[in-house]
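Structure provided below as structure tokens; questions to follow.
Take a look at chain A:
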Amino acid sequence: MATVQVSEAEKVYILHGIRDDLRVDGRGCEDYRHMEIETDVVSNTDGSAKVSLGHTAVLVGIKAEIGKPRPMVPNEGYLEFFVDCSANATPEFEGRGGEELGTELSNTLYKVFNNKQSLDLRALCISAGEHCWVLYVDVLLLQCDGNLYDAISIAIKAALFNTKIPRVHISSDEEGGKEIELSDDPYDCMRLQVESVPCIVTLCKVGHRHVVDATLQEKACSVASLIISVTHKGTVTCTRKVGGGSLDPESIFEMIEAGKRVGKALHAPLMKLLQQEESLGKKRQKVGFLG
Partner candidate 1 sequence: MPTDTKRVRGPEVSQSPSLVTSKPAAALPSSGPRADGRQRDQVDVRPVFVRCGLVSQAKGSAYIEAGNTKLMSCVYGPRETERKDETDMKCGRLTTDMRFAPFSCPERGSWIQGSQDRDFSLMLYESLQPAVCLHKYPRSQIEVSVMVLENGGSVLAHAVTCASLALADAGIEMYDLVLGCSVRQDGASYVVDPTYAEESGGSCGGSSEDAGGVTVAFLPSLNQISGLQSDGEMAGETLTAGVRTCIEGCYKLYPVIQQALLKAVRKAAPPPSES
Partner candidate 2 sequence: MASHHPATVGQTHVANQNIMAAGFKTAEPLEYHRSFLKENCRPDGRELFEFRTTTLNIGSISTADGSALVKMGNTTVICGIKAELTNPTVEAPGKGYIVPNVDLPPLCSSRFRPGPPGEQAQAASQFIADVIESSEVIKTEDLCIDRGKLCWVLYCDIMCLDYDGNLLDACVIALLAALKNAQLPEVTVNKETSSPEVNFEKRHSLRLHKHPVAASFCVFDDSILIVDPTAEEESLSTARLTVVTDEEDRLCSVHKPGGTSLSGEKLQECINRAAARQREIQKLTDKVVHSVKAAQ
């Protein structure tokens, strides 16, 4: 991942600040940076969202395609994740440099959604065992300034909220064969229940405390972080330790508590924001990428 070099003196400065709950940019330990969300930014997808968090920027596009359900779960659709670490974000990703990080991120996303509650996959089923919707979730990293996981998960939630899947009707012809008909009306579409889609909170252990939404400088002072994905109810769908250090069990328990608290508080304002933007409808002023 993109890293910065931090001198010893800077490290001490950052560490002491965090000890006193005052970070370099004036935030407290559990505060996020300024966040901007815009949905429906890419017209040729079924749902999209762009999220910027400090200088980190990610774009998520969702495409719905008709596929065959997995043999083990014939009455459910499924999600496919792909994370593209473009060389735009940092020169380190040039060539195949971003591949490793991309698979790491997408593998974690599969785990985050590997449960019954996150998204009602049965709603994606068209006809059991034969056809279902497959949602291809493509994540594009535009800029890296720390805390990729959180930004990606929020962008995915926003994009899923924005996703419009055309309605389909199954009609059977005389010989009993089934045919799928797509609705002609572009406004006749299905929306997803995104209430319980989890958000990821990354907690970075710096000194004896942990901080939320670490910048690259803060990340350089930390040896290990914990990724926790939290639903609006406060349940945890995925945790993972990342980084080269180890953690005390007690501090892991504290971090899980903090992650739950922060993650739970994230959902309500996010949903409100999304609904507000949606209600503006056509009047909404589009900002786009350069805004």
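By our rule, contacts are C-beta pairs under 8 Å (C-beta built on N, C-alpha and C of every residue); 3 or more make two chains touch, one makes a residue touch a chain; residues count from 1.
The candidates came about this way: all candidates are chains of the complex that A comes from, given by their letters.
The shown structure was predicted, so the numbers you read here are calculated from the model rather than taken from an experiment.
Between chain A and the candidates 1 or 2, touch in this complex occurs only with 1.
Those residues of chain A that touch candidate 1 in the complex are listed here as 71-73, 103-104, 106-107, 111-112, 114-118, 224, 226, 231, 234-249, 252-253, 256-257, 260.
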